[in-house]
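What follows is an incomplete set of chains from the complex, kept in their original frame.
As written, the chain order gives the labels A and B, with residue 1 at the start of each chain.
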Amino acid sequence: MTDELVPNNSLITATPEEGRALAIKLARFTIRAIQQDPGVRKRLRPEYAEDPDSLTAAAHVVAIEFATIAAANDYWRKAS
Amino acid sequence: MTDELVPNNSLITATPEEGRALAIKLARFTIRAIQQDPGVRKRLRPEYAEDPDSLTAAAHVVAIEFATIAAANDYWRKAS
């Protein structure tokens, strides 16, 4: 489903590791929703993946998405 | 209603997927409120949609809007 913004339509994950992977996906799916042309996305990728500030900015977004996911999962405290 | 800032005037959505879509709309509606000329907005769109740092910055805003929406919906825990 190409318009999917949240994998499995849920913020709940079994572990922090899976929560982190979900955070990365959420960020990527937003980009995909804004820039829907796969060719353009592919062309832009090397531009930022070899720019340290672009990588830090991407990591910043992942950190924010993860904060939400971690709260949703009550920080996986029961699993720890 | 062209001045609308919050679709349906509510932060409550049935699912995370709908919450994510709302986050994207909230961000867009802010831009529309600041730059009210549709012609200007249309002209600016390719400028940022093909710039990886602009896309990351847009995804950043969506992540923050979503954090608020997710909290409003208690992270859709009952639905999961």
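We take it that a residue touches a chain if its C-beta (ideal position, glycine included) is under 8 Å from a C-beta of that chain, and two chains touch if they have at least 3 such contacts.
No experiment lies behind these values; they were computed from the predicted model shown.
With respect to copy number, the whole complex recorded in this structure file holds 6 identical protein chains, 2 of which are shown.
One rule holds for everything that comes next: only the chains that are shown with their structure count from here on.
In terms of their C-alpha centroids, the spacing between chain A and chain B amounts to 16 Å.
Taken in their complex, chain B has these residues touching chain A: 15-17, 19-21, 24, 49-53, 55-60, 62-64, 66-67, 70-71, 75-77, 79-80. Listed in rising order, the residues of chain A touching chain B in the complex are 4-6, 9-12, 26-27, 29-31, 33-35, 40, 44-45, 47-48, 53-54, 57-58, 60-61, 64-65, 67-68, 71-72.
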